[in-house]
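With one protein chain withheld, the remaining protein chains of the complex are depicted in position.
Coming up: chain A.
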Amino acid sequence: MGDLKNITTTNTGQNIDPSLIPILEEISDPEIPVLKILDMGVVRKAVWQDDEVYINLTPTYSGCPAMDVMADDITAAFEKENIKVKVKLVLSPAWTTDWITPRGRKALEEYGIATPLEEHADKEALLGNKRIVKCTNCGSLNTTMVSQFGSTACKALFQCQDCQEPFDYFKCLK
C-alpha cells in the first residue's frame, strides 16, 4: 500500500478520490492479471459527483481490447457496492509508460515481463538491437529482440542469449 499515495501525486493531471481507491484497487488488467489498473496509470479521474462516481479511463493502445473489459470490470465492481458509476474513455493526454507506478513495474518484472526503459534506451533496444533489456529469468543483459511486436499490443518479444528463455518486454510509449 506504500505506493498508493504516489498514484495521486506523481501523475500529471490525475485526480482520484482517495475514498474510491479501495474499490479500484480490486481491479486488474485482464491481459496481465498481476498488474492492477491503478498501477498502470490508465485511471485518470475517479470522483464523486452527487451520489454518482465518474471515472475517466485512457487507453494504453488505441485498439487495446482490454479497455472494454476494464470498463466493464469497473462498472461491476462499483455496482457490487451499490454505487452508480459512469466510465468514460479519454484520449488526451495520451497514456505513456511513465504512468506505470513503481509497484506496477515490480509486479511486471516478477511476472516475467521486462519493464519499459527510458525513451532513448527503448529506441536503441527496439530499433538498434542494443543489449540493454534485462532477462526476467536470469538477469543477463545478453538479450536480443526477436520481434518488435509481441503477444499483445503493448509488448515486444525478446530472448535471453544466456539462459535461452524468451520473454516479453513492455514497450516504451511516450
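In the analysis below, contacts are C-beta pairs under 8 Å (C-beta built on N, C-alpha and C of every residue); 3 or more make two chains touch, one makes a residue touch a chain; residues count from 1.
Here is the rule we use: contacts and distances are computed from a predicted model.
Missing chain, UniProt name from the options "Aspartyl/glutamyl-tRNA(Asn/Gln) amidotransferase subunit C", "Sugar ABC transporter permease", "PTS system, fructose-specific IIA component" or "Phenylacetate-CoA oxygenase subunit PaaC": "Phenylacetate-CoA oxygenase subunit PaaC".
Among A:76, A:132 or A:146, the one in contact with the hidden chain is A:146. In the complete assembly, the contact with the undisplayed chain comes from A:64, out of A:20, A:64 or A:117. Annotation for chain A: contacts to the undisplayed chain at residues 59, 61-65, 91-95, 126-127, 146-151, 153, 157, 171, 173-174.
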